[in-house]
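I have placed the structure first, in the form of structure tokens, so that the comments after it can refer back to it.
The other protein chains are all here in position, but one chain of the complex has been omitted.
A and B label the chains in the order they appear, each numbered from 1.
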Amino acid sequence: MTSPIEVAERRWRWAGGALHVVHWGEEDAVFHEPSASTHLLDADTSLVVSCLRAASNPTDTAQLWRLAFGDEPEAGDCQTLSESLEGLARIGLVTSEAS
Amino acid sequence: MNVARDALILQVLREPERLRALSQVQWALLASQARRSDLLARVATLATETVGRSALSAQVGAHLDDILMLAKAQQAEVRREVEFLAQALAPLGIPVTLMKGAAYLMSQRQAAKGRLYSDIDIMVPKNRIAEVEAALMLHGWAGSHHNPYDQRYYRQWMHEIPPMQHIHRATTLDVHHAILPETARLRPSSALILASAVPLADDARVQVLSAHDMVLHSMTHLFHNEELSHGLRDLSDLDLLLREFGAHPGFWPGLVARARQLDLSRPLFYGVRYTRRSFATPVPEEVVAELAAHGPRQPLTALMDALWARGLGPLHASAAPTYSAPALFAL
Partner (left out) sequence: MNVGSLSAADLTRRLHGDGLRLRNGPAVMCVRSLLDEVRDGIALHYAGHEVPADDSFTNFHISVNRPPGLRRWLRPQVQFSVDGELPFTPLPGNQGFPLFEWGMNWCLSMHLHRFLMVHAAVVERGGHALILPAPPGSGKSTLCAGLVWRGWRLLSDELTLIDPASGRITPVPRPVSLKNASIEVIRRFAPEATFGPVVPETVKGSIGHFSPPPGTVERAQDTAVPAWVVLPRFVAGAPTQLKPLSKGRALMALVDNSFNYQIHGAGGFHTMAALVDRSECFEFSYSRLEEAVELFAEIADRREEERADAPRGSSA
């Protein structure tokens, strides 16, 4: 489990490659070509992925929260977001680096 | 059951034009022999190239389409895996040296035609195996065969570490440090082989063995492999390699010299002998004559010929099956 300080210091990047997306209200089904993998993303996760895809530079967790949800992350928000992003990294949709 | 010298699959591989005149029943027999020898996709590719898809009956065409879909998906998977491998090994400064099927595909050899793939084989220097393993594990490849006996078998006696499997993609990777086991009589120098490896034209992170070494590896692999289940497929690959490279001047004398340098003249003798017998692979007469001196004494040659005739056959009926029918089709 990463400490709050570590969480704030990771930067995230879209893994690249074509992403096929089908929107269904609260869920998006995606097919990621480079990994040939299929996933179901909830609305929030899908929004985060869109932000990363649009970003040209690696983005830290707090900034990603602001971009996706339009407000300042509160206590625990970055931790929650980071855990989601780690999940996305495991399935190959995003990569991360230390700041 | 052996593959007789006049078996339909051999006739067709020797002369793809024969595909034009096949009846529906002959097609069924050919497809069955081909599938058994892991050559159905190759036959399908030859059919498309020789007679054209539209000349095939609807049933034959659809049957071949099925295997070509599989081949295409496997090719895409190999390309993806090579990319992931390159990313994993780049920090170590070690190129991904591909062998066998993946090498044929990425360097666009004729031997990639209609090839099916099960795993990827790479070669790395022996003194860097530990680093390579660590880097691969960091990127999601897990070791296998964890019991001490298997571990010792692979690491001490074989030319590879236990196969690795990727935890998400479930693809298999064989990491070799030599082309023959430690226990083999012949000891071709891995250092010489790696030093002659050639980077891909469009990706310097990835390389393949030189043309000579690619051929010699194929021959060596054929004759030292315990399971002969891919015998005919590997021989067909070799035939395609020799036809493609053989067209280049200097290839054949260079091959004989390289074989001598790597102590692989005996496998070269057999490789030339059996591709010529099976596929009438064009080999210059002077090369055949020169190699005769590297063959075994006569009685042994006859024995090898007989073993080879058997070895070309499909999976022997006694090969252990791995699935239980009810488990696969549980209600």
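Definition applied: a residue touches a chain if its C-beta (ideal position, glycine included) is under 8 Å from a C-beta of that chain, and two chains touch if they have at least 3 such contacts.
In this text the structure is predicted, and so the values were computed from the model without any measurement.
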With respect to the chain omitted from the figure, which of B:A76, B:I167, B:A257 or B:A280 is a touching residue?
-> B:A76
Among the options B:V60, B:V82, B:L255 or B:V283, the absent chain makes contact with B:V60
Provide the residue numbers of subunit B that touch the chain removed from this figure.
-> 1, 23-25, 27-28, 31-32, 35-36, 57, 59-60, 62-63, 65-67, 69-70, 73, 76-77, 314-315, 317, 319, 321-331
Interface with the undisplayed chain - residues on subunit A = 18, 20, 22, 24-29, 31, 33, 36, 38, 40
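Simple rule for what comes next: only the chains that are shown with their structure count from here on.
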Quick one: which bits of subunit B touch subunit A in the complex? Just the residue numbers, please.
-> 76-77, 80, 83, 168-169
Residue positions on subunit A within touch of subunit B in the complex are 34-37, 90-92
